[in-house]
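With one protein chain removed, the remaining protein chains of the complex are shown where they sit.
Labels run A and B following the written order; every chain starts at residue 1.
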Amino acid sequence: MGKTSGGRAILPAQSLQTLIDVVHSQGYRLIGPTLEDNAIVYDDLENVENLPLGISDRQSPGNYRLEDDPSAGYFAHVVGPHSWKRFLFPAAQKLWSATRVDQGFSIQTPEDETKLAFIGVRACEIKALQMQDRVFSQGPFTDNGYGEKRQNCLIIAVNCSRAADTCFCSSMDAGPRVTEGFDLALTELQQGRHDFLIETGSANGEALLKELVTRKAEDQDFAEADAQLAATEASIQRRMPSNIPEVLERHLQDEHWQTIESRCLNCSNCTLVCPTCFCSTVEDTTDLTGQHAERWRYWDSCFNTDFSYIHGGSIRQSGAARYRQWITHKLSYWHKQFGTSGCTGCGRCITWCPVGIDITEEAATFCEIDKRS
Amino acid sequence: MVSVEGIDRMISEHPFFSGMEPGYQAMIAGCASNQSFEAGQYLIREGDNADHFYLIRHGAVAIEVHTQGQTSVTLETLHEGDVLGWSWLVPPYHWLFDARAIQLTRVIAIDAACLREKAEADHSLGYELYSRIMPVMSERLSAARLRLLDLYGSPRKGQ
Partner (left out) sequence: MKTSQDPMTPNLFQVQRIRRELADTFTLELTAESNNEFPFLPGQFNMIYLFGSGEVPISISGDPAQPNRLIHTIRAVGSVTEGLKSCKSGDMLGIRGPFGSAWPVEQATGQDIVIITGGIGLAPLRPAIYHLLANRQRYGKIVILYGARTPADILFRKELERWRSRFDISVEVTVDQAVSNWSGRVGVVPKLINRADFAPEETTALICGPEIMMRFSVKALQERGVKEDHIYVSMERNMKCAIGFCGHCQLGSQFVCKDGPVFPYSQISSAFRIREL
């Protein structure tokens, strides 16, 4: 999957179902945004009715509300509580099972040959997938499950037609325009019409586009798409200071960590909604007969006290130390570990923090502290 | 008994007095004598008058405390280059622990009353002595505190 590879066309919105059908016919499990429990989440899509047409969202620190908006298209919402990592790096995953044989045991690894297709992937989310690629498949070790699924994954991206109040992708160089890492990219155009501008980003995408009945994209289509993206970008209010990696590392012992601690509930919401957080734990279990054992991997969070437990006690006893671990890992250490920031500016951690702690605001505070010191 | 010149040299060579002004070293030598202790012999007994302190030249000394119902507990061992004893600087100048040679040990013994008198008469000498004994006390206190942590003990103890 590379940059836009040339194929461009207009798909009328009423033909969106044909795209879904083509993806299904190629054997993919198609996952996309859908309405559930008053939130837009990612789940299996059977048909176009599963998409949240006419629904928009309002987000602010500690706040997420959906609203009906007759003018809203299929992808008028911004990112919700789910991210794509839950399909490539599931929250609970059986790594293997083992059965006792004589004095020993034998190990079986589960196989999953499902091919995944994601529709509605935002620029920041592509960035997040690429960040997790670096963790799970570009280091000295490869996570087999992740690597295979990711490699076979079809990405149908969407350019954001608006930004949430919590978005700051533009200052993370992660959006709002989709520029790479997709098979198809959609831009929903609704000025006096309802169409999708489709751009291809891979040979797979090209082949897919050929299966669809489309018309040629004209200059005015590109102009409308560009104007919409420019407006989205212009509406982004929050930003992450570019010197934050060094700033945080200079103030690891500042008193402000205690101020954050006094607000933070250590609930771990931020790490669960974060599309790049990859920490996990493993649990080994046996059944009652003791003949059958399994190893499961579960999402874990650096906000849990047990996370840093070594015999004798946990390293990070205080909430301040645990918040510091999270934000410094995300914004500072990630650069040293993986060559990029660990933040895409998606704003989920701001929205889903029950007390509305805002990563951009805390970053700005540390920059102020840095200026004063 | 060795000559005063010999004691002078031993004092100047011992780490505890190294770098000290020769004049002061000579004053200290005037209070010093050369002694040796067989393995098992006590240099110091708890409760006795602290009338000497010792610079260990060779050998090893255990600082011990006697506890009821068991053999003595060794609190620390001192070796070549160490200084033994500071109760001679702390009124009422009584030893708080035992010190026993655990092998043949050769020391420079310094007459505490003699040196206290000289330090009283020349506070600069007193200052020199205190600035050398303080780091020793500090090091021993740190070591005692480290051992208080029971670093190698069972991690589950007390939880």
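In this section, a residue touches a chain if its C-beta (ideal position, glycine included) is under 8 Å from a C-beta of that chain, and two chains touch if they have at least 3 such contacts.
All values reported here derive from a predicted model rather than from experimental measurement.
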{"item": "Chain not shown, its touching partners among those shown", "value": "A, B"}
{"item": "Residue, one of B:S12, B:S36 or B:S72, that touches the chain absent here", "value": "B:S72"}
{"item": "Chain not shown: contacting residue from A:R8, A:K127, A:R150 or A:R316", "value": "A:R316"}
{"item": "On chain A, residues whose C-beta touches the chain left out of the figure", "value": "95-96, 98, 100, 103-105, 107-109, 111, 135-136, 139-144, 252-253, 278-282, 284-286, 290, 293, 295, 297, 300, 302, 307-311, 315-318, 320-321, 324-325, 328-329, 332-333, 336-337"}
{"item": "Positions on chain B contacted by the hidden chain, ascending", "value": "60, 62, 64, 70-77, 79-81, 100, 102-103, 139, 142-143, 146-147, 149-156"}
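The rule is simple: only the chains that are shown with their structure count from here on.
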{"item": "Separation of chain A from chain B, taking each centre as the mean of its C-alpha atoms, in whole Å", "value": "67"}
